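Right, subunit A next:
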Amino acid sequence: MHKNIIFVVLAFILANIGSLSAEADIDQVIEKIDQLYRSNTSRGEVEMEIITPHWQRTLRMDMWTYKMEKTFIRITSPAREEGFATLRIDDEMWNYLPQTDQVMKIPPSMMMGSWMGSDFTNDDIVRESSLFEDYDYQFTEVENPQPENLYIKLIPHEDAPVVWSEIIMAVGESDYLPVWEKFYGENHELARTMYFRDIETVGGKTIPTEMELIPENEEGQKTVVRYLHIEFNVDIDEDIFSLRNLQSQQ
Partner candidate 1 sequence: MLLFKIALRNVLRQKRRTILTMLTMGGGFVLCAASIGWADGAYGDIIYSFTSNQLGQIQIHSEDYLDNPTIYKTIVDYEKVGKQVDSVEGVKNWTPRIYVGALGMVNQEVSGVQVVGIDPLREDSTTNFNNMVTEGEPLPSLPGYDVLIGKGLAKVIKAELGDSLVLLSQGADGSIANAKYGIMGIVESGEMGGDRMNCYIDIRSAQQLFVLDNQCHEIVITVEDISSVNSVTSSLRSTVKSDKLDIQPWMVFAKSFYEAMRADMNGLWIQLGIIILLVAFGVLNTVLMSVLERQREFGLLKAIGTKPGMIIMQILLEMNLIAIFSVVSGSVVALGLLYWLSNYGISLSTPMTFGGVEIQQMKATINLRSFVIPLITVFATTTVVSIFPAVKAARTDPVKTMRTN
Partner candidate 2 sequence: MNQEFKDIIRTENLKKIYEDNGVPVEAVRGVDLKIKPGEFTALAGPSGSGKTTLMNLIAGLDKSSQGKVWLKGQEISKMSGSQLTDFRRDNIGFIFQAYNLIPVLTVKENIEYIMLLQGVDKQVRNERICKILNIIGLNEFENRIVTKLSGGQQQRVAIARAMVSQPAIILADEPTANLDSANSSNLLDMMHELNHETGMTFLFSTHDQLVMEKATRLIILKDGKIFDDKRK
């Protein structure tokens, strides 16, 4: 009788320890990923390689960010696109079109449109969602799991400004760095997959420096983004993130 009670209590405690440790774990993972590219400011040089069945091109651009709120991108090559710039402040977005010397604000209806012909949408550039705040998350299982990865399922809160119905994320067990993310659309069909590679320590942070985005149902199409150079928490003139600067041809 006595023995039995002790056994039950022990089992109960053990079970709770297991789940408590798992919950602590996943919060840490999410926190880490949320902080990964987040910094007060950043300045970098990025290469975007766009591959489609019809053409293939590589864009180079300079990029500035300020907290999670502001982003400024200016294309430096190829020549035909040189000077094209994008400014985003919160969830608003403007493009500067050098050929016509015009600033065009992207209307909300066009947010899902492609940015510069890449597989990234305008929304991807604008989005400042926090996994921590916008999603419910839990560990999950996948087919053919790799032992070195953790798998997390993210389901957005109902009112979260998110277009995906679900995201499955693979994270390295040792470093909590993302390995891949699979994005599911409205009808829970796989819409696209992003792979993270080339983990390097740049500007004081250890991050994957290459991201490959592969859309589903678009054969032969993908976009690869590489950080050629990045610094975090540097001094940036806040004027960079202004329409005036957008329009000035640097």
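One rule holds in what follows: a residue touches a chain if its C-beta (ideal position, glycine included) is under 8 Å from a C-beta of that chain, and two chains touch if they have at least 3 such contacts; residues count from 1.
The candidate set was assembled so that all candidates are chains of the complex that A comes from, given by their letters.
Bear in mind that the values here come from a model prediction, so they are computed numbers and not experimental data.
Colleague: Tell me which of 1 or 2 touches subunit A in this complex.
Modeller: Of the listed options 1 or 2, subunit A touches just 1.
Colleague: In the complex, go through subunit A and note every residue touching candidate 1.
Modeller: 50, 52, 54-57, 80-81, 84, 95, 97, 99-100, 102, 104-107, 109-110, 113-114, 116-117
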